[in-house]
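With one protein chain removed, the remaining protein chains of the complex are shown where they sit.
The letters A and B name the chains in turn, as written, and every chain counts its residues from 1.
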Amino acid sequence: MANTNSAAHVRVIEETPAYWRVVFDYPPFNIIDADIFESLQDLLIRMDTSQNLRVVVFESAIPDFYLAHFDLTGKIGNITTAVGASGLPILMDTGVSSEFVLACDMRFASRENTRLGHPEVGVGVHPGGGGTERLPHLVGRGRALEIVLSANDFDGDTAERYGYVNRALPDAELDGFVEALARRIASFDRRALAAAKNLVNQVSLPSADRLLDAITSFGTALTWPEAQHRIQAVLERGLQRDTDFEKSWPEVLGNLGETEKKGMSR
Amino acid sequence: MANTNSAAHVRVIEETPAYWRVVFDYPPFNIIDADIFESLQDLLIRMDTSQNLRVVVFESAIPDFYLAHFDLTGKIGNITTAVGASGLPILMDTGVSSEFVLACDMRFASRENTRLGHPEVGVGVHPGGGGTERLPHLVGRGRALEIVLSANDFDGDTAERYGYVNRALPDAELDGFVEALARRIASFDRRALAAAKNLVNQVSLPSADRLLDAITSFGTALTWPEAQHRIQAVLERGLQRDTDFEKSWPEVLGNLGETEKKGMSR
Partner (left out) sequence: MANTNSAAHVRVIEETPAYWRVVFDYPPFNIIDADIFESLQDLLIRMDTSQNLRVVVFESAIPDFYLAHFDLTGKIGNITTAVGASGLPILMDTGVSSEFVLACDMRFASRENTRLGHPEVGVGVHPGGGGTERLPHLVGRGRALEIVLSANDFDGDTAERYGYVNRALPDAELDGFVEALARRIASFDRRALAAAKNLVNQVSLPSADRLLDAITSFGTALTWPEAQHRIQAVLERGLQRDTDFEKSWPEVLGNLGETEKKGMSR
């Protein structure tokens, strides 16, 4: 019944013309690199031109990973500089990983299996795809600063309590809840949905100016020697190669700079 | 001791000159139509000219309903177009139902008996009295979109967790809590309360421009054929006539468009 394009890393399943599921399937970790980014750009164009579409649900085909993180081995093509169909940097359209999630209209997480966070500062850079602009509106300034400056992972309960996600649901109920919500919204009139979203967006989306500032600053941060040093350190320890490390690497970020710290203390 | 004007659908009980209770008493469902709206306008003028007033608590005399919803049978007079004493549309002053609650300074709900939501999109229109402008500031963009786009009811616990209400309290404690808070605030100096509210309002109220945009768009949405079709469908199923339906009608909104949905799927 469904129309599946299984070739892509970003697989679109048209459950109905009004309700699509998009499945990230880019083993081993769903890391965001130039390939997956291009697929996202194509998807955005396809979504914009589908006049019956009301709802898109994004999910992962890989059991232990949703979207890992921005590629740190150089396979990012022109992600940080390219301009998309909208005339804005393509990084602004979707963000990456947590930022992709934050750029969605709603977020639903597994109570047991969620690890959500912003590790950027722990590798010497900072969020550049909207995280610093979108988080404060959702969770308040204090919790946004904790998330961004701690560079650590947050579990489902904490993410819900902070407002980082709409709800954390028991893993066994998550898919059913999202499916029912998606089909319900898909049954409504497109014009009413679009008008309501437009009104909410007017008072809650960050400005393009702020998003551009973050992207520009992020591009600069990637060139800092300290950042290069830290990125090398996490790659050497197993990032993008070792599954166990990939699952829990934010934990070790507080120990990456051991040498520097010893050099500074008396 | 109290001065009661029992004739009105919107009954004012002056517990003290500083603390009034306003009781909605418009059987069977406290539906907002032109009559109750006129009473609200009169009340606002009376509140503005009462120099000793500090606190007004709004409650319902009808056990199973607080404020049901905007009248959908045409008894709305000039609600959507009339301009009030403030020079702004009267719909902006108070909103309707959930929007009335959102326009209040604080919200306290029964943990067991609350059903709070924005069903507008489910009947083919969208919130027009401030809901799309006020919700994002209270609950964040993601939860505001869930509330508005799902067009479903939220219980007391979820409403509290989302920040939709200040607190959900056990039903047996709700009246006592609100009464104590109201009498406490009523004991404070009016000038201090007014100055504090003014400062908070400066950084947290939606702009008149945004509210006007929503009202204008809502007026247009009411004329859409899809909206007329859906409004007819809920009225035929029992809205504004059948108590059981009136209590739970948002549940069925996902099935209203059955015909259209079948037409679209393959």
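The working rule: a contact is a pair of C-beta atoms (placed from the backbone, for glycine too) under 8 Å apart; a residue touches a chain by one contact, two chains touch by 3 or more.
Because the structure is a prediction, the values reported are computed rather than measured.
Novice: Specify the residue from the set A:Ser50, A:Thr80, A:Asn113 or A:Asn152 that touches the hidden chain.
Specialist: That would be A:Asn152, which touches the missing chain.
Novice: Among A:Gly117, A:Pro136 or A:Gly156, choose the residue that contacts the chain missing from this document, as touch is defined above.
Specialist: A:Pro136
Novice: One chain isn't shown here. Among B:Thr73, B:Ser204 or B:Asn255, which residue touches it?
Specialist: B:Ser204
Novice: Please identify which residue in A:Leu91, A:Ala109, A:Ala221 or A:Val234 touches the non-displayed chain.
Specialist: Spelled out, the listed residue whose C-beta touches the missing chain is A:Ala221.
Novice: Residues of chain A in contact with the chain that isn't shown?
Specialist: Against the missing chain, chain A presents residues 120-122, 124-127, 132-133, 135-137, 139-146, 148-152, 161, 163, 206, 210, 213-214, 217, 221, 224, 226-227, 230, 253-258, 260-261, 264-266.
Novice: Provide the residue numbers of chain B that touch the chain removed from this figure.
Specialist: 1, 16-18, 52, 104-107, 134, 137-139, 160, 163, 165-166, 181, 183-189, 191-193, 195-197, 199-205
In this section, only the chains that are shown with their structure count from here on.
Novice: Any idea what the CA-fit rotation angle from chain A to chain B is, to the nearest 5 degrees?
Specialist: In degrees, rounded to 5: 120.
Novice: Just give me the whole-number Å value for how far the CA centre of chain A lies from that of chain B.
Specialist: Taking the mean C-alpha position of each chain, the two centres sit 35 Å apart.
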